[in-house]
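With one protein chain withheld, the remaining protein chains of the complex are depicted in position.
The chains carry the letters A and B, assigned in the order they are written, with residues numbered from 1 in each.
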Amino acid sequence: MTAASSHPFETIIGLEVHVQLQTKTKLFCGCVTTFGSPPNTQVCPTCLGLPGSLPVMNRRAFDLALRSALALNCQIAPFTKWDRKNYFYPDLPKGYQISQFDLPFSFDGYLEVSDPKGAFEPRRVGIIRVHLEEDAGKSMHDEAAGTADSRIDLNRTGTPLCEIVTQPDLRSPQEARAWLNELKLLLVYLGVSDCNMQEGSLRVDANVNLHIPQADGRVAKTPIVEIKNMNSFRSVERALAYEAERQWGEWQATGAELGSMPKQTRGWDDAAGITRGQRHKEESSDYRYFPEPDLVPVTVTEEQIAAVRAGMGEPPAVLRQTLESRWGISAYDADVLVNQGRELVDYFEELGGLVGEGKMASNWMQQDVLRSLNERGGTIADFPVRPAAVADIIGRIKQGDFDTSRGREIFAAVLESGKPVAEVVAGMGIAAVDEGDLRALCEELIAANPKIVADVKSGKEQAAGGLIGQAKKKNPNVNPGKVRALALELIKAMP
Amino acid sequence: MAAEKDAQPVMTADDVMKVALLGRLALSGAELSSLTAELTKIVGFVSQLSEVDTDAVEPLAHPLDAQNVFREDEPAASLSTEQALAMAPRHDGECFLVPAVLGESSSA
Partner (left out) sequence: MPLTDYSATQLAAALAAGETTAVACTEAFLGRIEAANPTINAFLAIDRDGAMAQAAEVDADRAAGKPLGPLAGLPVAVKDVLCTTDQPTTCASKMLAGYRPPYDADVVRRLREAGCVIVGKTNMDEFAMGGSNENSAFGLVRNPWDLDRAPGGSSGGSAAAIAADMAPLAIGSDTGGSIRQPAGLCGITGLKPTYGRVSRRGLVAFSSSLDQIGPMARSAEDCALLLEAIAGHDPGDSTSLNVAVPAYRAELDKPLAGLKIGRVAAHYGPGLDAEVAEHVEAAFAAYEAAGATVHEVELPHAAYGVPTYYLIAPSEASSNLARYDGAHYGHRWDGKTPTDDGGIDSFDSPLVEMYCRSRAEGFGPEVKRRIMLGTYALSAGYYDAYYAKALRVRRLIRQDFLDAFEQVDLIGGPVSATPAFKLGEKTDDPVAMYLVDLYTVGTNLAGIGGISFPCGFTAGGLPVGFQLQGPALSEPLLLRAAHQYQQTTDWHTRRPTTVSA
């Protein structure tokens, strides 16, 4: 899908991400921020921009923003201020957005992304700034209705947003998608946002152009294009891939370089799979920023920063390494677990502690817990089989009560019935097979399988495996390993 | 940032038109010409500030040196939809109605 291997250019990608902070109320007023409410039911004079209304900063919003910036390894400005970004639009009732211009509260950070399967090299993506601003409302235009009006819902106006602007450090659409996943994971871990693109709590715009090495050693650069209207991480990847190809074609046709035209904005059409140029609005870019007179500046001390750091918990990147070293699991396994979220990691660690080691716990997490969780839906918190039960099953396997595949059946039965492990085990008639019974069974099978005996005797020990299936049919409780060992012993003892 | 303009500027009708559109004001022909003259005079008047040496002076945006004013993240009563729309020139009982908005959501 990427053009990198077949075309001689580098794709240069930068992202601008808007994240809605998970506060109860809006940034400047006490209206709630619940998604999906009937239009204009969560509004007040402040977020409606009524005459005489004034903003007051939500402390929790600032704290969550600070937490995000620290997790993104940013510098925190000791003194930060608010600015007005002035423009006219019906979803912006004041005619300006309260945002941050020249003194954002944080800057110069980074977030790394790597692919455990090695699809791309680990990438450290620089973050130019993270700042806090208020969201605008929604305008809805029903083309089908044929009216000349748009409908304006201001519920969303004033919702706190963190704007995260990256350096153009990404080099492929897949990297961009993976980086967004990592960002989302991080912010969900921090409890900052639910990063749900479908609900609009995370939005992405991308800036992309190509660097094309020339024969004379110069690097030609295509004009930068801003892509908007991508509604999922997959759309971001597809849009970037499409746009890179489109720019390559454009370059070959026109040779137009960076600087020869103003930055273009193109909208992604997911259904058609293409980007479309949007009408160029020149004067709308003069936002006439000036300091917001209705809000006073904010200072942040080292003590406050330390306090926020202390309360943050381990971010995913650190947690992956912690799990690897603490439990001796692979980078791949750690990645799978961490990507499922903190609650699942807690579940795993509890299980690992009970089992006494990580590898089996990790296998059971991935092959049993996660699989059934995905089938059933719901969260790990609601999952009826708790770590103690899984540990119980694993313990019995280790004791030799039954094998792993039997153990899986037990797990499934526990999940479905809700009964305790012991009861399920007993109900399935699982019992340790008496040594005498096992011997008798093996002798019976050996007598019934002269070909297998002959094969084993002629040196093909693996033929003994053929007895295991038969043994299980006769007695599902037999341990396959024991059957094999005993059968071999008996066969070898035969004349 | 673009170059600063020196003192004694003259506003042209073109300047005035651009500013009018930026400020969303439809000016009549008469207003365009009277504003061009008036604004030239006013801008000339305020430009005397260039005489003041402010090289070592920080801007003062707030007259008082207050900082860190916050409110707690607790819900407060919102207006009813009826109240919100009460003064709207056009609405449909749920939303404000405006002439069609072209393009997606807010911001350039």
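Here, a residue touches a chain if its C-beta (ideal position, glycine included) is under 8 Å from a C-beta of that chain, and two chains touch if they have at least 3 such contacts.
Source: prediction; values computed, not measured.
Novice: Taking the full complex into account, find the residue in A:14, A:39 or A:55 that is in contact with the omitted chain.
Specialist: In the full complex, the listed residue that touches the missing chain is A:55.
Novice: Which candidate, A:199, A:294, A:382 or A:416, sits in contact with the chain we can't see?
Specialist: Selected residue, touching the omitted chain: A:294.
Novice: Since one chain isn't shown, list which residues of chain A touch it in the complete complex.
Specialist: Touching the chain left out of view, chain A contributes residues 45, 48-57, 84, 86, 88, 90, 93-96, 148, 152, 154, 281, 286, 288-290, 293-296.
Novice: Footprint of the hidden chain on chain B, which residues?
Specialist: Residues in contact with the chain left out: 1-6, 11, 15-17, 19-32, 35, 38-39, 41-43, 45-50, 52, 54, 57-64, 66, 69, 71, 79, 83-84, 86-90, 96, 98-102.
In this text, only the chains that are shown with their structure count from here on.
Novice: For chain A and chain B, let me know how many angstrom lie between their CA-based centres, rounded off.
Specialist: Going by mean C-alpha positions, chain A sits 41 Å from chain B.
Novice: Quick check on the complex: what are the chain B residues that touch chain A?
Specialist: Spelled out, the residues of chain B in touch with chain A are 18, 21-22, 24, 59, 61-62, 66-81, 84-85, 90, 92, 94-108.
Novice: For the complex, which residues does chain A have touching chain B?
Specialist: 23-25, 29-32, 38-45, 48, 56-62, 81, 87-92, 97, 136-141, 148-154, 228-229, 267, 278-279, 281, 283-286, 288, 290-291, 293, 295-299
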